[in-house]
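One structure is given here, and the rest of the page talks about it.
Complex shown without one protein chain; remaining protein chains in place.
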Amino acid sequence: MRIGVFVCHCGSNIAGTVDCEKVAAAAKDFPDVVYSDDTMYACSEPGQQGIIEAVKEHKLTGVVVASCSPRMHEPTFRRAVERAGLNKYMFEMANIREHVSWVGKDKELNTNKAIDLVMIAAEKLRRDKPLISKKFDINKRVLIIGGGVAGIQAALDCADGGLEVVLVEKTTSIGGKMAKLDKTFPTVDCSSCVLGPKMVDVAQNPNITLHTYSEIEEVGGYVGNFEIKVKKKATFVDWEKCTGCGLCMEKCPSKKSFDYFNEGIGTTTAINIPFPQAIPKKAKIDADFCRKFTKGKCGVCAKICPTKAIDFEMKDEIITENVGAIITATGYDLFDFKKYAEYGAGKYPDVITSMQYERLMSASGPTTGHIKRPSDGKEPKNIVFIQCVGSRDKSVNRPYCSGFCCMYTAKQAILTKDHIPDSQSYVFYMDIRSPGKSYDEFVRRGIEEYGTEYIRGRVAMVYPVGDKLIVRGADTLAGSQVEVEADLVVLAVGAESAVGAPQLAETLRISYDTYGFYMESHPKLKPVETNTAGVYLAGACQGPKDIPASVGQGSAAAAKVLALFSKDQLESDPQTALVNAARCIGCYKCVETCPFGAIKEIEDRFGNAKAEVIETICQGCGLCSVTCPQSAIQLQHFTDNQILSEVKALCPSMMEKS
Amino acid sequence: MPVYDGKELRIIGFLCNWCSYAGADTAGVGRFQQPTDLRIIKVPCSGRIDPLFILKAFQGGADGVLVSGCHPRDCHYAEGNYYARRRLELLKRFLPVTGIDPDRFEYTWVSASEAPRWQHVVQTFTDRIHKLGPSPLLAAPLTDAEMAKLQSQVEAGSGCGCHK
Amino acid sequence: MLLSNKKEVVSGMNTYKIASVDAAFTAEVEERSGQIMSQCYQCGNCTAGCPYTFAYDIPVNQIMRLIQLGQRDTVLKCRSLWLCATCQSCTTRCPNNIDVAGVMDHLRHMAREQGYATEKNVKIFVDTFLESVEKYGRVFEMGLMTNYVKKTGRFWTDMDLAPKVLPKGKLPFKPHPIQGRGKIAEIFKRFREGQRK
Partner (left out) sequence: MTTQMTIPYYPGCSGKGTSKEYDLSTLGICEALGVDLVEIPDWNCCGSTPAHTVNHVLSCALSARNLALVSKMGFNEVTTPCPSCLTNLKVAEHKMHKESFRAETNALLDIPYEDDVEAKSVLQILYENVGTEAVAARVKKPLEGLRVACYYGCIMNRPPEVMDFDDPEHPMAMDHLMEALGAEVIPYPLKVECCGASYGITRRDIVSKLSGKLLEVAESLGVDAVVTACPLCQMNLDMRQSQINTDNGTNYNIPVFYFTQLMAKAFDLSYRIQGLNKLIVSPKTALARIGKVVEKPVEKVTEEAAEK
């Protein structure tokens, strides 16, 4: 074998703390290494060209690049190696940047470590074999989970691109948080005027299949061929028959049901359509409040319904959808404000959340857009907004900034002045975060034209005296304590990951961070991809995001899926398990172990029991290799031999013996 | 950040590609400084790690072996790390039989986002190995025959969940 | 409507020289209190909740800031230190879980060690209280008052209360020393010896 080694400087990123020339020189003495050099930027066009030329000139049969993490540039170099005429698996990478130069300052120690890492890469490469990918057909349908604005955008873009779309939404209507908003920053246009038409488009687009009040139960398969089990939860109304006439809502006697859409401001009926613009506009019975379910008698809706749509016997139903790609757009949820006992949250009725305030301002809300405070229905004059409630607060385990609350508060203060001209808004803030196009100008307008009073400091407590709420905070710029007598206190509650987000991530086999937000494949270069092929992200499920950013990501994810589906076939990853039939004794321990059911029980032509791997299903985890008592099933590119060669390279005494 | 200047020990890490290797990358990107002793071998999944690899490493004179994978429930391959956990727990209990101090071996879970945690793991494990000093086995490494015997013992372990 | 805004006019700004940053002071406060000063992001919650802000010369969040800036003298000479009642409002509500009340306590210790006492009467009261404990093992409230008045040379401000309180028999005129009072005196003695070392 003829190995070439290329050691990258990455400008000063590596060369700053690693002696790259020395590493290259040391590599010259490794077995089979016939060429070794250092290079300024290996991934740049001249860098790659240098590798290709060296392969040709020195008749190299394998290449080691010592540079950044393979998670960054392995595909880049594999392509380069392929262009040089080699099989792309005759390539190994030594990570001397993320694992060496960036985490240690001692140049000598770093250099030694880099040499070791190059050595194990070269040793493994000596045992690498060319692998050939197989092609397989893809199912050009896409599943989108979550029908907020991000999911809606992704669905429409995919459908426009000619794909069949399956949109699964947990609640009975699509629209997400945006459907609840009154007006949106920075243009202050009416939320439902912007979103409404898009929702209707979803309903009317023949390429989109909508499953609302549904959740993902199970995900099987792999990129190109996923098999999804969707649970359609029982609504107790036959949606084929329901016309959304709303007669049932008028007559239902259970009028004190919790109104989720209105965030508990006001109540609704047990059978309800959450809001007039709901898509689909269908009724659902809330069994927690329906008298038929809680007390065993009523059935008024069943009698009144002109289409006889009510079905108290309805059961959850599981359906199967086959798709080739998945976009998750499950959004976010809001911090439970009751954790702020010092603000009397959940205790004093006039201390409310920002989302409740949106509903109070909305023309379609329970007060038809008249701002009335919950306690006595009076119009508030002094309104205090408290920022960073459940954000940037380590004591409640939410150290991150929720990103959009500064902006929506600026908006809410401006709208408050529009609604109640003789009102005064106060905003207690720590920093104003408004880094978007026209955003800061918007905040300034609130201050300069609408007279919003910004007070720099947190609030320590809120307490009622008479029918007022005393807000006691600090003005750190003036260096003093400050008290405001408020009629209404609005808490800018932060965003947290959607309820059930970690469980869904586990079902999808994607990663999530400590707070339940989904992990992108690379924070800068792959912001909508995940580490699982064929699964993409859009919107606030990846981290708090406002509407423009969520929509942008929805479109980006759709573009990714369209690009994926632009080919008719995909190449399978050949790093799969392979059975050496001669050693296999047919014990089928591997079959039991494989989490993906990728191993078949077969008989060879003598009728002996053997195992066989279905390449397109095998995910390459290697569990079977460890299980097999005969070492008969080996994960290609990560065989026992290959891994042990790396171990040996690091252990001198073994080197001596072998 | 103490770096063990001039007297590095031989520590081998087996890291799964999806969580811990990515976590070590994230630590690099965040410049979370670490002692330099550790050398990382990438495997697709912690479930790919055969206890044999670890024994071989010790046999070859490694002073410490660290395994790190995805948190339970967070495995890219659904359940690989459950297998890993069973096997590695068993190995840990078997190590004394081999004369290897079980403190020289550790397995842990670090996700792709947990850069500070990775730094902490590397720091504390390296500290621990330095407290134990160089592996005494270097003087008299196990023979391959002894090795084979040991491996069969591990495999035959009563109620061994790892090779079910 | 802003109800109360303590200082009508914010007292003029001072110039502090970056060169005067005494990192050793910051480190000492961190070491003694076990709190990490850089974690304070100056949200002002401590000041907002502190019932004594109105009486402080420097609000507590600014004390935290001045520690970050290593302003030893300004901090140790401020009157606020002597007025903090350890009510724990700041500690309970700090979003960064900083034990602010604990920091104030440690600053008081440091101020005392350096001989600062900007609220003299508070210091005298504390000293008198502890003398009483040292002497009798328990506080002798009547004696405490008398000694305090003696030391401050101030007329007893609570004289108006005397006719109301005394007949209730709640203030014994004689101390109730404990049998082990020698032991308490020894605690103080050993403590002082330890301090000297």
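A few points about this structure:
Order of writing sets the labels: A, B and C. Residues in every chain begin at 1.
Please note the rule applied: contacts are C-beta pairs under 8 Å (C-beta built on N, C-alpha and C of every residue); 3 or more make two chains touch, one makes a residue touch a chain.
Keep in mind the model is a prediction, meaning the values are calculated, not measured.
Just so you know, the chain we are not showing touches A, C across the whole complex. The residue touching the chain not shown here, chosen from A:255, A:347 or A:583, is A:347. Of the options C:29, C:48 or C:83, the residue whose C-beta touches the omitted chain is C:83. Mapped onto subunit C, the footprint of the missing chain covers residues 51-52, 54-55, 83, 85-89, 91-92, 99, 101, 105, 108-109, 112, 119, 121-122, 124-127, 129-130, 133, 137-139, 141, 145, 148, 157-158, 160-161, 164-165, 168-172, 176, 178-181, 183-184, 186-188, 190-191, 194-195. For subunit A, the residues touching the absent chain in the complete assembly are 341-342, 344, 347-349, 374-376, 461, 463-467.
Quick note on the criterion: only the chains that are shown with their structure count from here on.
Of the two interfaces, A-C and A-B, the higher number of touching C-beta pairs belongs to A-B. Our note on geometry: subunit A versus subunit C, Cα centroid distance of 50 Å, whole angstroms. The geometric centre of subunit A is 30 Å away from that of subunit B, both derived from CA atoms.
Shown for subunit B are the residues that touch two or more other chains, of which there are none.
Counting only residues that touch two or more partner chains, subunit A has none. Only residues 1-7, 10, 39, 41-50, 53-54, 59, 61-62, 89, 93-97 of subunit C touch subunit A when the two sit together in their complex. Put simply, subunit B touches subunit A in their complex at residues 3, 5, 8, 10, 12, 17-19, 21-22, 24-25, 27-29, 31-36, 39-45, 47-50, 52-53, 56-57, 59-62, 70, 73-80, 83, 87, 111-114, 119, 138, 141, 155, 162-164.
Within the complex formed with subunit C, the residues of subunit A that make contact are 342, 382, 392-396, 424, 430, 456-461, 470, 472-476, 478-485.
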